[in-house]
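Let me begin by handing over the structure; questions about it come next.
With one protein chain held back, the other chains of the complex are shown just where they sit.
Every chain is named by a letter (A, B and C) in the order it is written, and numbering of its residues begins at 1.
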Amino acid sequence: MLARMTETARITAEQFTTLIHETIPLSRVWAFEVLSLGYGTATLRIGFREEQLRAGGTINGPTLMTLADTALYAAVLSRVGFEPLAVTSDLSFKFLRKPAQAALLGEATLLRCGKRLAVGEVRIRSEGSDALVTHATGTYALP
Amino acid sequence: MLARMTETARITAEQFTTLIHETIPLSRVWAFEVLSLGYGTATLRIGFREEQLRAGGTINGPTLMTLADTALYAAVLSRVGFEPLAVTSDLSFKFLRKPAQAALLGEATLLRCGKRLAVGEVRIRSEGSDALVTHATGTYALP
Amino acid sequence: MLARMTETARITAEQFTTLIHETIPLSRVWAFEVLSLGYGTATLRIGFREEQLRAGGTINGPTLMTLADTALYAAVLSRVGFEPLAVTSDLSFKFLRKPAQAALLGEATLLRCGKRLAVGEVRIRSEGSDALVTHATGTYALP
Partner (left out) sequence: MLARMTETARITAEQFTTLIHETIPLSRVWAFEVLSLGYGTATLRIGFREEQLRAGGTINGPTLMTLADTALYAAVLSRVGFEPLAVTSDLSFKFLRKPAQAALLGEATLLRCGKRLAVGEVRIRSEGSDALVTHATGTYALP
């Protein structure tokens, strides 16, 4: 555990941002900001925009799911390094509270990183709030 | 079971399309097409566009997840009628195969529809193929 | 697809029953009966016993989860052959209806079987009823 704590992320926020901008066209529109990257952890932020709304004036599920998926991708690459071809094999979401019309923060933490699979969880909150909006767990298959 | 089979959808494809266009701005961009609506079933199609790509030349997870979520929403409203405020309480995805650069079909079926919760599954395939690309299960909370 | 349909199960019901009896002590108590095994499909039955009850007079979750897990294990081995060390890497359950005090049938179908992972779903019903009691999806990691 000590080794793990002192290790640093194997990809920088800039490398990750460039990667997703170059390979995932939509990420330029979504405009995620990488707030922090550790060894197996990542926190991403997405600003609020009207396009994220759904009936009821709350942020739609796809925005929450995209944030979770991307934050988990960043956490995986922070452990295994620059591996664009890591792909999601499963994702499970609990939508806990309707998010306010505000920026969202997604905090991903790996629970296990093996040779073939990396499993992690993501906690999403509205900026400035402690209440969980969404909880996700997911698995990435490593190439 | 007989009653269920002879009942018809409580919302039309036009009503559903208008609803999501008016309340979910992004749905105008995603451009889902409702191919069929039954009583507790819905099949939606989304055409292929470059914005859906990710590293590896395959369609990204958010496109698959948005299709599943929207198809399930349609299946729920086909049972309970025009209830825009039905909201997803959970969604679980298995990403089974990397989709080709082609249109996707999402076929949603309710497994149970109670007074408070509707649970269903969604099967996503590439147009013209039998192989499952993604399987999803999810729950909508009814207002 | 043709090849798949004409292939037969790579393990027999007797081999599977012997395997779980020898390596999973509890399976002798649970007393699953393998009703059918195809190439990637398996139907298991568990008789009703008082030990399966929970508050409310319905069958408890662990009984349903154990049936699903074991039926999926059988479906996996029906594709990959005698591989006792295949292990569950994830399982997701939707508990749809409270089961009556009756035998349960679990019908597992693989959705995809790759070299490293096999993904499938399980549908559980009370014997003699069409209504789904539980739906499960899960992944086995192959050795």
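Keep this in mind: a residue touches a chain if its C-beta (ideal position, glycine included) is under 8 Å from a C-beta of that chain, and two chains touch if they have at least 3 such contacts.
As the structure is a computational prediction, the values presented were derived from the model and not from experiment.
Of the listed residues A:20, A:59 or A:119, the one in contact with the hidden chain in the full complex is A:119. Among B:27, B:41, B:60 or B:92, only B:92 touches the chain that is left out of the view. Against the chain not displayed here, chain C makes contact via residues 19, 23-26, 29, 50-56, 58, 60-62, 65-66, 69, 84-85, 87-95, 98.
For chain B, the residues in touch with the chain missing from this view are 89-90, 92, 116-117, 139, 141.
Listed by residue number, the positions of chain A touching the unshown chain are 1, 92, 94, 96-97, 111-112, 119, 121, 130, 132, 135, 137, 139.
The working rule: only the chains that are shown with their structure count from here on.
Chain centres computed from CA atoms place C at the largest separation from chain B. When chain centres are taken as C-alpha averages, the shortest distance to the whole-protein C-alpha average belongs to B. Overlaying the C-alpha trace of chain B on that of chain C calls for a turn of 180°, given as a multiple of 5. Computed from the mean C-alpha positions, the centre of chain A lies at a distance of 23 Å from the centre of chain B. Centre-to-centre, using mean CA coordinates, chain B is 28 Å away from chain C. Mean C-alpha position of chain A lies 33 Å from that of chain C.
In chain C, the positions touching at least two other chains are 92, 139.
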